[in-house]
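Note that this complex is displayed minus one protein chain, with the remaining chains in position.
Note that the chains take the letters A, B and C in the order they are written out, and that residue 1 is the start of every chain.
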């Protein structure tokens, strides 16, 4: 393993400090405890949106802090959920009379740590659990994982909160986006966690791991390598079975790279996935292609389909100004 | 090598088609010959900015086509310069009374193919050669290569052209940015060209290649792996020697990932590089961190420093709306 | 009670040592069916405890467990951080105003384990640290009920912890990351169960030595 690192112990600190400097126009870094917060004051009564999770998925979540999206993000160690003091401090710093909405990817560690923070918080608050990964059935013992669809939840709630929606409305909206969003991932390689220095799993030159999450955990099955079209049809088929979009349904198609897959391949995946749904009469009216919810240096990608009605489309299109997503301003 | 591919022969076509669909709001793809062009008509008399080069560097150049930046980009095969018919067709399609400026990375193939196109073009035209790579001296037999600094040249000329600067002014501005911009790259791994299926060069677990270009060609020397700070000091030192910025000089610091390096590490590099120049009294007033000029799936990065006076700063900040860079609109 | 918080520095030290000694093996377990960070996570917490161990030694158990809980909660992160945090904070709560003997400790520990169950929405048989913690709590309660001698009780705890840890090998994981491996989760010991067992056995060891040491 070769990585740009001084020492495992301060990797996260040095990186966050660089992130904060590079985006000092929109965010600032709080230390002790760590969270990334917006620079600019929000409108009184605005719901404060707090997310967070293990690091190694950048730009998620810190890259989505800013006007029109999150108020703060709490970065944990690599692939390790942040701790309750971070969420609590972030919530207290950003609360502005509208209460706090936590947006949490559904992993045991994240859920429990956010839960502890929520229990300690003495202002109105609620939690949206992102659980868009359809590699497992809804009935899975821990529920579905939150993966690349999380940013769609964050963007849409972010727009609503910015325009004055209250806590209950934001919570309901988040749950609605969640239900309308499904993702499936495939890994071509494992990632390498810096502290460990070797790939999390072994995988052969002719194998792929289907239905992976975003922490280098193995997926739901291992298959032999196959053509891009076959891979896309497999992933999209599972998503389509889950969401069962109607003919004429509008949707956002998000192709997310896990870190080491060239944009050229992601655009190829976009092409094939959009063909898949065009054939089924789905109207792919919005796109997002790139590395947004990464898994360190993993080669692979996920496909996310998010069904949009007029309200969701309007909220998706609303101005956003963060390090990683920016439009309309 | 595992890549998302159907066949080597149509990889580029399927990928470009996906790119065009994903960004249909701003660009469209011309086929036979291939070029990516803006969707929206430009102001009469605007200089048409045409760039291009081998594929595998995405988002460069196609991701920089749009309002405030390029008028068209000509994608070649992977790491292979495009052909004169592409540039000629792109120039003819986009010329709007203000002449044509070609922005070409200084590589034999690109230079010669653009030269042939320019010879065939019967309207006023000129060429800016991007040559920001300071791994080699200015006196190198073929001149310096164009690498990650190219996008800065494209952005700044793009803003000027958009606001009505004429061909001579755009050309002069491009040359000026070029002189004020220096880059140095380091590779931790080789990339793998899809058609070849194996890494272009071998490199040990404890080696890095300093002064690489963006085509998997080896760099100027091979060193043993070292700390991020040592790597940054090495790269920045060469850049600093070349540009010799004055104390108080304003500059843009661009950390470019080659494809497989996590954002977390790029931000760490940003932190260290900005410390390097802060110590020398340079005012890092703008930043750009991410995968912009990639080398397929190579792990590694480059550091680019671009000295900005007030005019260049204003042009850098001017609105841009492309697939990969967007602000102010 | 023979055991006072003055013992904490040496307890923390042996915990540090056993995790360090077994780091590679445990990481391999967490890489096999988790995400590989469990040892690093725990060690962040242990390091923080070491820094506080002088202070901890001066506290009573209520205050010490509260502090240990908060430290684990804020230093570790991940699933295990919230769970160990919960364990100790709950133990602290349960220990208020109560003189410590085996019976009381068994109850306190059981309260802690119950809090972990609630926090994790998990129970025995799901291939987690609870497959060590739950039987260990039961063994403590049994020892107290049977009024067994402390050295025997400690010995039983260690045996129970090992058996619990071993039992996770063939289980199907239904909680935590390993649950996503479904059938592929079988055949691997749960990392969290392994470290719970290691820490419990290390503690038992020190405590047993302390019992037999000349006063």
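The rule we apply is simple: a residue touches a chain if its C-beta (ideal position, glycine included) is under 8 Å from a C-beta of that chain, and two chains touch if they have at least 3 such contacts.
Every value quoted in this text rests on a predicted model; they were computed, and no experiment measured them.
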The chain left out of view makes contact with B
Touch with the missing chain holds, among B:81, B:150, B:178 or B:256, for B:81
In the complete complex, the non-displayed chain touches which residues of chain B? 33, 54, 76-85, 107-109, 112-113, 115-116, 135-136, 140-142, 145, 193, 195-196, 200-201, 213, 215-220
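Quick note on the criterion: only the chains that are shown with their structure count from here on.
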Graph class of chain-chain contacts, one of line, ring, star, complete, other: line
Between chain A and chain C, centroid-to-centroid distance (C-alpha), Å: 33
So how far apart, in whole Å, are chain B and chain C when each is placed at the average of its C-alpha atoms? 54
Inter-centroid spacing, chain B versus chain A (mean Cα positions, whole Å): 28
What are the residues of chain A that contact at least two other chains? 78
Multi-chain contact sites of chain C, meaning residues that touch two or more partners: none
